[in-house]
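One protein chain omitted, others in place.
Here is chain A:
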C-alpha cells in the first residue's frame, strides 16, 4: 500500500465563516483531519496590563467589559463583585436580582447567535436569518433596560445604573413570551428537520471522560453529560430562588450541543420571568467607600463556560494585578481532540458549535 500523504490545509486568519481572526492549520489524510494546529493571538490587545497601568479601579469595570462583546456583562460583573468583596461590601437583594436578569438575557442572545452561526456554517442560511431575526426580541429588551444593544455598561461598583420601570417590564414580558414560542419551534426544527439532524448527529463527538480529562466547560461539557456548571457551585447569586435547573445531554456531538443551548435558553426564559416577578424593593445604587486591598478571586458562568478573575490590590487607586481566565482558553485541548478524526468538510460546523471566542482568549 502506498503511504498516506498528509496535506496541510490552512483556514483563516480571514475567512467568511470566521467572525474573528484565528488561523488553523489542518493536517489531513484523505479528507480526515489527523492533526490541527492553531494560532489565536491576532486579537491580543493587552487589556490585563492596561487595567493596572492606564485605568483606576473604578474605571476597570467598564474596560474589562471590552474584553468580549458577547459576554460583556459577565466580565464587568466578575470584576465588580471581586472589588466589592475586597471592599467588604455586599449589595442588597434587588441589585443582585437585576444583575442576574441581565446575565441571563445575555446568555439567551449569545446562545442564539451561536445556534445561528452553526446553522450558517452547515449551509442552512435561511435558518441563520430566522434565528437572527428572533434574537432581536432579546436585543430590544436589553436596549430598553440598559440603553444599548451590546456593550451596555449596566453594572457599577455598588449597584446597577438603571432601574426597571413598568413599561420595560411590560415589553420584557411580551417579548419573552414571543421568544418562548419561537424557541419551542426551533427545538422542533433542530430535532426533526431532515437536513439539520442528518448534518449534526454523530459529528464532532467528545466523550464524557475526555470532557473531564481535558477540562471542557460550559455547554460543551454539559452536552456529553458532565455536570460542570459554576451556577451549581457558587452562591454569589440567588440561583436556587429563581428556578435554575442543570441541563444535560448525553450525545456529545454537535446536535447535543445545540440541544443544550436551546434548553438552556428555555431555562433562562423561565428564570427571567421569575426574576421580574420577584424583584424586591430597594435601592439600585449603594455607596461603597474605601479602596480595595488584598487579593480575591471570582467565578461566574458565562454563556461559554467559567470565567475566572483574580484581583490583587494594595489599597491604592491602581490595582496591582488583574488576571482573567476565559472559557475558550481552557477548552482548547478538548477542541483539538474533537477535530482529530473528523472530516475536513465538517470542520466549519464543528468549529461554530464550540462557540469559540478569540477576543476573550487573546484579550
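We adopt the following convention: a contact is a pair of C-beta atoms (placed from the backbone, for glycine too) under 8 Å apart; a residue touches a chain by one contact, two chains touch by 3 or more; residues count from 1.
Here is the rule we go by: contacts and distances are computed from a predicted model.
This complex has a chain not shown, and the name its UniProt record holds, of "Pyruvate dehydrogenase E1 component subunit beta", "NADH-quinone oxidoreductase subunit B", "Probable cysteine desulfurase" or "MIP18 family-like domain-containing protein", is "NADH-quinone oxidoreductase subunit B". Here the missing chain is touched by one residue of A:20, A:104, A:306 or A:346, and it is A:20.
Residues of chain A in contact with the chain left out of this view: 13-17, 19-21, 41-47, 49-50, 54, 62-63, 66-70, 72, 113, 128-130, 132-133, 135-136, 139, 148-151, 357, 359.
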